[in-house]
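Omission of a single protein chain aside, the complex is shown with its protein chains in their original locations.
Each chain gets a letter, A, B and C, in the order it is written, and its residues are counted from 1.
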Amino acid sequence: MNILYFELLKLRKKSRGWLGPILVFILIMTAFPLTVEFLNEDLEQAFFSILWIAVLLVMMLATEDIFLEDYNDGSLEQLVIHTESLSFVIGVKILIYWALIGIPVSLIGSIYCLGITSSFEMALLIFPVLLISSYIFLNLFCFGNSLTLTKGSVLGTLITMPLLLPLLVVLGKVVIAINLGLNYFDFLILLLGVLSIIIVIIPLIISFVIRAHLE
Amino acid sequence: MTMTYLIKAENLSYKINEKKLFQNISFEVNSNSAIHITGSNGSGKTTLLRIILGISKPTRGTVETNLTSGMCYLGHKNALKQYLTVEDNLILQSIQHNKALDTLLKDIDLYDKLDVVVSNLSFGQQKKIALLKVFLNESELLVLDEPCVGLDGKAQNFLTSFLQEELAKNKSIIFSSHINLNLDAKSINLDN
Amino acid sequence: MIKKFIHQFASPKTYLKQVDRAYSYIFFTSLSIYLIAIFWGLFLTPEDFVQGHSYRIIYLHVPASFISQSLYLGMAFASAIFLIWKVKLSAYLVRSIAPIGAMTTFIALVSGSIWGIPTWGTWWAWDARIISTLILFIMYLGLISLHDSFTNNEKADKFLAILVLVGSVNIPIIKMSVEWWSTLHQSASITITQKPAIDPSMLYPLFASAIGFTGLVVCLVILSSKFHILDRERNKSWVKDYV
Partner (left out) sequence: MFNFAFSSMSEAILMESQNGQNHGIYVWSVFLIVFGALILTFIIYKNKIRNLSKKIK
């Protein structure tokens, strides 16, 4: 549990790391209606695509620095020497980032959803989808950014985005399913299944990658 | 009776981009001994230390370890968070605030710097804080990569006497350094 | 045992020797097959009832799009071999296949979109297979830029192999999901399980052109791998003898 405490201690003093992405998310969600002519229908149609892309973008920004800082100041090599289970530490680290960024972003996203569709049910149903998808995004961007650790997040995004396309398709279908009152829970189970696989595999791959980086 | 060793390296070779860095380095680290790795810039001192630590893998050769309480490593990177205070950094390195720490901080002139953010300290002061972990370690093998860089004369003397004490306490040290520390150490030169 | 065998067989030196011997045979055979097939396809086959003559693009388009996916599969195999047995040759192969893969994907993409103009009335449709081909193209370019951004080649090889493997899990998922998202593209002309949907007289030249094109792409991979092997092993003594 030391990891949890240490990470929180670091993030407390580094608010740009977690508050920054949340604020950027709010900015995007506030700015996009300005680009659409003010008709509620148009807004509603554009809303969900903007929402998913904004979540994706924010998760990308959030993970930019997740391993780079530790790599640069040498704490990563100390971690590799002193911990037995690097992948567990990485998993916990991603979890903390999700708790600090993913959950608030999901909440704010649902609030915006309520504001724009003015349907309480929609907002309620979209919230768990946001939670799960933001966690998956976070994991995959962590993977991409760990590969391109010292080479900047543009390359990381370039190689991660293609991996995320299927998820975007599913998210689009979820919105249709909610609108039509169809199999929403099937989608939720599908997303949870994907998440449970990713949670296990991605930290393992990342720990392998990080060891290779330090070599 | 067989000699017990802490680290046994045999025929280590390392290549980067198909270029040889060093070849056929063999040595043993026994308890209560020091090894001084020398060599010109770019001869692979840091790489050799990292191979001993298990971070890097040698192109050829093996490293066997026989440690019970792990090693303590200080490299070029000091593992300090620049945006945190000295005190927070000590917490991150699991160093308890106790009397031993206080006397140590006074010895190296950093007692009044606990509340200062690390990025406001000089390079040498940062190095001293990183060394605190070494001074307070409880592992049987110290691996130090250029520990003297940036230290003033007083701190260098302190470090040397500390290392001598450690050796007397049956601990082992592997270090790389351009400066000859006053230690009874076997030296390995990587230049040939 | 297996490991020793692979390492002996897969030394870049023996690989280059074998490949040099085979190169001209493969090149001239596949070139003649390809030219004959294209001639056959473009002049001798009858006009398609629905699409008119524009269907002749099939002989140029389908081999490229088939190869572009097969090359990725090849890269995935090579990556797995590299990560499991640490065979350097396969790391070189992964790196040298990537640009050829990008080239064939580019051909598939451009020829497909030109084919779309007379057939669908638009050069770009938001269609499943176009999108997944485009994504494949970007993935190839991403792989190349990932490898090139590292100065330490050993690291670059490792990361490239990991990304290729992760991507290979994802490519069928991308295809499935995009197909699920929308479909407009004619269903695949040839499938393994079903009887082909096109006339045999149109099918034979298609097979021939696929074989010929594959041979030419193999030649390109050989050239590219030769370049990368010589580049990476330039400090070794055998390279100086070889050159």
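As a working rule, a residue touches a chain if its C-beta (ideal position, glycine included) is under 8 Å from a C-beta of that chain, and two chains touch if they have at least 3 such contacts.
Here the structure is a predicted model, which means the values were calculated and not measured.
Undergrad: Considering all chains of the complex, which shown ones does the missing chain contact?
TA: In the entire complex, chains touched by the missing one are C.
Undergrad: Looking at C:Y15, C:Y92 or C:W115, which residue reaches the missing chain?
TA: Of the listed residues, the one touching the omitted chain is C:W115.
Undergrad: Using the touch definition up top, pick the residue from C:I26, C:A80 or C:L220 that touches the left-out chain.
TA: Final answer for the missing-chain contact: C:L220.
Undergrad: Suppose we count only contacts with the excluded chain; which residues of subunit C make the list?
TA: So the residues of subunit C touching the unseen chain are 38, 42-47, 49, 51-54, 56-57, 60-61, 64, 100, 103, 106-107, 110-111, 114-115, 117-118, 201, 216, 219-220, 223-224, 226-227, 230-231, 234, 239-240, 243.
We take it that only the chains that are shown with their structure count from here on.
Undergrad: Taking all protein C-alpha atoms shown, work out their mean, then name the chain whose own C-alpha mean is nearest to it.
TA: If one averages C-alpha positions chain by chain, the most central is A.
Undergrad: Based on CA centres, what chain would you say lies at the far end from subunit A?
TA: So the farthest one, by centre of C-alpha atoms, is B.
Undergrad: Can you give the whole-Å distance between the Cα centres of subunit A and subunit C?
TA: So the centroids are 33 Å from each other.
Undergrad: Distance between subunit B and subunit C based on Cα centroids, please, to the nearest Å.
TA: Here the centre of subunit C sits 50 Å away from the centre of subunit B.
Undergrad: So what's the Cα centroid distance for subunit A and subunit B, whole Å?
TA: 38
Undergrad: Two or more other chains touching the same residue: where does that happen in subunit A?
TA: In subunit A, 215 touch at least two other chains.
Undergrad: With touch defined as at the start, can you tell me which subunit C residues reach subunit A in the complex?
TA: For subunit C paired with subunit A, touching residues are 135, 138-139, 142-143, 145-146, 149-150, 154-155, 158-159, 162-163, 166-167, 170, 173-174, 176-178, 180-181.
Undergrad: Which part of subunit A faces subunit C closely enough to touch in the complex?
TA: 143, 147-148, 151, 155, 158-159, 162-163, 165-166, 169-170, 172-173, 205, 208-209, 212-213, 215
Undergrad: Once bound in the complex, which stretches of subunit A touch subunit B?
TA: 2, 6, 9-10, 13-14, 69, 72-75, 77-78, 80-82, 211, 214-215
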